[in-house]
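All remarks here apply to the structure that follows.
Left out: one protein chain. Kept in place: all the others.
Read from first to last, the chains carry the letters A, B, C and D; within each, the first residue is number 1.
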Amino acid sequence: MADTGFVQKEKLNDFLNELSKDAVVYAPCLEGDTVIFKAFDSGTTLCLDRPANNPPKLVVFPQSETLFSFKYKKDAEDPRKMSVELEANTDFPRAIIFGARPCDAKGFRIYDSVYIDTNTPDPYYKGRREKTMIATLCCSAPSPGCFCVAVGGGPAHREGSDVLITQLEKGYFIEPVTEKGRAILNVPRIEDGEQYAEEAHKRQLESHDLVRNPFAEDGQPKISRALFDLDEFWEHVVSKCLSCGACTYLCPTCYCFNITDEQALNNGERIRSWDGCMFSHFTLEGSGHNPRPTKFKRFKNRVGHKFLYYPEKYNGVIACCGCGRCIRHCPVSVDISEIVSYLRGPRFEFTNEPPESMGTDTNSQEQKQ
Amino acid sequence: MRVGVFICHCGNNIAGTVDVAKVAEETRKLPGVVYATTYMYTCSEPGQEEIKKAIKNENLDRVVVSACSPRMHELTFRRTVEKAGLNRYFFEMANIREHVSWIGENKELNTNKAIEAVRMAVEKVKQNKPLYSSSFKINKRVLVIGGGVAGMQAALDCADGGLEVLLVEKSPSVGGMMARLDKTFPTIDCSICILGPKMVDVAQHDKIKLYAYSEIDEIKGYVGNYQIKIRKKATYVDWTKCTGCGTCMEKCPSKNSYDHFNFGVAPTRAINIPFPQAIPKKAKIDPDYCRQFVKGKCGVCAKVCPTKAIDYEMQDEVITEEVGAIIVSTGYSLIDIERLPEYGGGRYPDVITGIQYERILNASGPTSGHIVRPSDHVEPKTVVFVACAGSRDKSIGIPYCSNFCCMYIAKQAILTKDHVPDSQSYVFYMDIRSPGKGYDEFTRRAQEEYGVKYIRGRVSRIYPKGNKMIVKGADTLLGTQVEVEADLVVLGTAVISNSDAGHMAEKLHISYDTFGFYVESHPKLRPVETNTSGVFLAGACQGPKDIPASVCQGSAAASKVQALFSKDMLESDPAVAKVNINACVGCLKCVKTCPFQAIKEKELRDGRVVADVIETVCAGCGVCTSTCPCGAIQLQHFTDNQLLAEVNAICLT
Amino acid sequence: MSDVAARELRIVGFLCNWCSYGGADTAGVSRFKQPTDLRIIRVPCSGRVDPLFIVKALLNGADGVLVSGCHPRDCHYTDGNFYARRRLEMLKRLLPFLGIDERRFHYTWISASEGGKWQQTVTDFTKRVHELGPLHAKKEATP
Amino acid sequence: MTENKNPYLPDLATVIKVIDETPNIKSYQVILNDPEKMKMFSYEPGQVGQLSVFGVGESTFVINSPPTRMDYLQFSVMRVGEVTSVIHELHEGDQIGVRAPLGNWFPYEDMKGKKILFIGGGIGLAPLRTLILFMLDNRADYGDITILYGSRTPPDLCYKDDLKEWESRSDVSLILTVDTEYPGWDKRTGFVPTVLNEIAPSPEDTIAITCGPPIMIKFVLQNLAKLNFKDENIITTLEARMKCGIGICGRCNIGSKYICKDGPVFSLAQLKEYRAEI
Partner (left out) sequence: MISQRLREAIAGVFSEVDVALAYQQGFDKLHATPCFMTMPEEINKLIWNPLCVHNLTSYLPSLKKKKVAVVVKGCDSRTIVQFMQEGLINRENVVIIGIPCNGVISVNKVLHETNHEPIEDITFGENGEITVKTLKGEKTLLLSDVCPDKCKTCQYPTPIVYDRLVGDPITSDKSPDSVYADIKEFENKTLEERLQYWEQEFDRCIRCYACRNACPMCICQDSCIAETRDPHWISQRATLSEKFMFHMIHALHLAGRCVECGECERACPMGIPVNKLKRKINLDMKELFGYEPGIDPEDKPPLYTFKVDEVTIKEHKI
């Protein structure tokens, strides 16, 4: 069997239809002007030109899912007696994420440490993750805001992917990264990719240098703990934050969730749903006390979690994949990479000029009215 | 949670068309329900005992009774569960009688509907929270609005019971309609002779404070604590100086003023005392006719007044009073004769109304009791009375009976014969309504002893012919057309509500019916209460009624106030709005929409501004709850979660 | 029960305690026969009815919603139904924009004495909702 | 908890007894429905459990009965929010869910031979109770045991039967206080931190364990420092809004530590290291 494969451009839809035969294929699809990951079928319009607005994390970690259902059973003879039955399903259908970006795929690795490599693995995540093959499309050019190379990734980074796909003139070069990924070579409509390997690998390298690295110098985020612990710093850099959940919900690595019960008469479910650390209610206690009452404290925790706490726990790995979605889609353009670059410290100058990536010559942008 | 459900057969009222056993069986399957049973009459004493027993034995913490309308028995059962140790708000009712068994014909569908109604009640009761009333002090003063016979009776009864009474009368004297009557049926005794002493009592009672020629501007507050703004209208006579001597009235050069008291039978002076027995007996100027006001010069009364009481510069004065209860006895009006074009619509001077005829009959009236017709002051020999002039006439929007016209027409016919022995009276009537004690005998006497000719039929037209009025009508008993040549026609005009009854109701927060009459709490069992606690009704403002009925209601309302005031403290209804200060964002939209100004802003210690409900002022409408975007202000017992539980019980199944 | 459910549609009624609930009681006392689809939720005042309750009901399974309060000027709480009138009219106009037939929602004023009007309203509204059919049938077909 | 178990799935359990502790605190004695599981159930003093009322949700409570008395698991619940309000409506025989044990525990091995000073306020006595009863059941292992406990008013004192017993024991010294004078109260008055200063215990060879409302903990820690207790010898338990109970859902962290998994028991030295805001 060949080691790599190739799918002609015009055969891509057919190829995806083949893939759909024994798995649900999630692919970036166009809805209006929005690209979203959703189940691919004949009615959807594939869009591989740019990263999807949302990451494919929903495939393995749905926006909401049932942890278990419960049923109150009344004794037929004695209404005073009521028992509960619980039922949990951790058996999931096969799925394929087609057209994730390397940052998206890397996001799953951030999840894995928390959800799988622990003494209490999460059966839902794990169940879906094991049943999901991730076929990643290398980025040919960066999108506004992205900075994967600054957090250990890159436009052709393989971590987290089962298959790497490189878009070439005539079609898609497909190389398995994991054992699971090798299965893709057996799908009909795929041809041997060997003749395209060289061009593809060249392509993969090319785009790397186009990606910005906001962390200048050595290109690694560094955090001054003194500055990090300074409330005024956060008050200054996040005053414009609206405290919404766009950044966390679009983040391929944000994995926080909420658990709530819903019940209708005798039946109900315990539901897990996405939650975000930028929401006030996230940490709000029943008594009304809130340990993170302000958006400053919440933002500090979010940055801290990604760049301090997670690395502290998991061998220095940064819990940010640099996809740039939180920057691109932030309603007020809060830029986490900028904030982290400020955090180099040791002393934060409030009058700091913006980092180089930002326009300094604002006069040239004048609207001549 | 341990909910107990009691499903009432209501004899056959419910069980006849609802399979109550099936309802109980299905109810037992609901989570939280540990007990469900059926009972023949749950509201009966043993039925209530059954509930109490089950609360004890089954350790119930919430109760649902599925029976009749909560408007009927909610309070009954709340007391029952309270006696068994539960908070009275851990109770809900499912109405499966008025809303199910009585209106649905299919037993299967009815049963299903009843099951769902119970399910809704169970889901709601599970969301119920215990609520506790707080008690507050009562201001033991009572306001009586309207000084007619009902209002005076109420005021006197209250005052005799030791309560302080404010009696507000909008005209210059108390007495109302009864003071205008000549005699009363069926005893033919002199109206003012029996009313006069009462009027004097009102004036002299040291517990009664009379505000004559005054109106209610504003009513704020709630049962036990009302703030009233009373407008004392300008009389242009300083009543502290006026002795009621009448000199001003004699000398007043403006002799063509409209006489409100006499319903315009004859003119009066611009400064006048309405009638000899007026209480207070004080003069007042009618600025619409007074030359000093109309022309800017005159000043005769000021000159002649021996006590220098005249004050042309007098302004209305607004006084604030505080009371704990209000009796509304604002009386009635009569339909404007112009609305009856077939009877001449006011164009013919010799077609007059019953009340005008009362004044003509009255010895202290404008004609000193001599019956003369308005056009030529000649004594009429043929008098035609037309009953139901406007009453029971859907075409002009008065479908109801005016209650007392039949009786006063009989009385007036009798009196006519007394005054003018050679006269003949005719009465056109639709039905003779005389159900009171001695009433029917009275109408028979009119016919049998006084020879009054009763013609059953409607009058179709009245028109003049020479100096006579032709009254054309049908005699439905004989089946013929009748024409009577009359010297004088008296219309028993329909009783209607006061033109400002609606405004008054809005000030009082009480409801009124299509015709402007105030609505009692229950037509049979709570005839003088309104749905606003602390406000009671007496007299014809609630619907047309005669003197004995009005007096009865006056006394009844007074006794209700006495009962209310028998305690020093009142319990507030805890089903009022409550603010969750953690959720309140201080937008204060609730403050803007509250119909009762029961919400104000409050600053917390941390500087946050939140809404704050004045519990005793809140009436529990819930407008604030549906206004509040963040669900921070919740009407207790009808919270979002309670209503959502009901919605879900219907929809999510 | 299921065949019963099949014959009936889900109609939710929000009735103010003082007028319309009383009107429904009056209809009951007068034995004015009505269709059985309606389920009544008692609220103190039509002003308590947040339009969101109606939306919630329609989105979650109701085929029709009826709101009834005291006649304007006749509100037990003086102004409650005046607020209700504006809010409910707003919703009435919004529903078709969402693709929900506005005929599935009706609001009216019925006094405690108008048992006959209540009977007529329930009968007519139920009939209309039946003519429109179930709101949610389409979705059930495609789970 | 075994490797393959679904960590979100509670064990079904039955409330066997409800005890009214104070006007707003009730204790629940609970047994797992599966007798085998109940028999095998093991935990350490200080560990917590998540109680479920299915349809409403979960909330975290310390198991306040000691592992040395395994007839039932006891949890004490103060009514503050949605879940606790519903728990307060539970009756004997009602079905609930239990996920336990979760979190870490008091380092009782390290405390052997030492003098122990318990400082509790209100429902904060719950975690301390577990350890107190555990130590009393292993009395010989520990030195002097002093318990300083306070609440707002006398009716607000939890575990009144235990307090009576401890008071009567010669090997425990119990100091009770309420915030202000109260009819019939003849013991101390004053806030717990103030009383702590008054009794001024020696830090020598002593471990101080404190739990109570945040404001009390804050001042107790300050006062203990003034009394020269070392940070390592001051132990407290923390609370936060918790959901998953296994260190994933992200809300109860102090820096990289999760109260639900790495806590709730921390020494003051640890908290300082994690830069917790106390």
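In this text, contacts are C-beta pairs under 8 Å (C-beta built on N, C-alpha and C of every residue); 3 or more make two chains touch, one makes a residue touch a chain.
Values in this document were obtained by computation on a predicted structure and should not be read as measured data.
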Request  = Give the residue, chosen from A:4, A:120, A:161 or A:258, that touches the chain omitted from the document.
outcome  = A:258
Inquiry  = Tell me which stretches of chain A touch the chain missing from the display.
reply    = 31-34, 36, 49-50, 53-54, 62-64, 141-145, 236, 239-240, 242-246, 248-250, 258, 260, 262, 271, 273-274, 276, 279-281, 325, 327, 329, 331-335, 337-338, 350-351, 354, 357-359, 362-369
Message = Under the stated touch rule, tell me which residues of chain C contact the chain that is not displayed.
response = 51-52, 55-56, 59-60, 72-73, 79, 82-83, 85-87, 89-94, 96-101, 106-109, 121, 124-125, 128
Contacts of chain B with the absent chain, listed as residue ranges = 580, 583-585, 587-589, 592-593, 607, 627, 629-632, 634, 639-641, 644
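In this section, only the chains that are shown with their structure count from here on.
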Chain centre separation in whole Å, for chain D relative to chain B (CA means) = 64
Task = Any chance you could list the residues of chain B touching two or more other chains?
result = 2, 31, 648, 652-653
Remark   = The positions of chain C in contact with two or more other chains are none
Key: Interface residues, chain A side, partner chain B - complex   = 72, 74, 79-80, 82, 264-266, 288
Ask   = Quick one: in the complex, what on chain C touches chain B?
value = 1, 4-5, 7-8, 10, 12, 17-19, 21-22, 24-25, 27-29, 31-36, 39-45, 47-50, 53, 56-57, 60-62, 70, 73-80, 83, 87, 111-113, 119
Inquiry  = Taking the touch rule as given, give the residues of chain A at its contact with chain D in the complex, in rising order.
reply    = 67-68, 70, 72, 80-84, 86, 88, 90, 114-115, 118-124, 229, 255-263, 268, 270, 272, 275, 277, 282-287, 289, 291, 301, 304-305, 308-310, 312-313
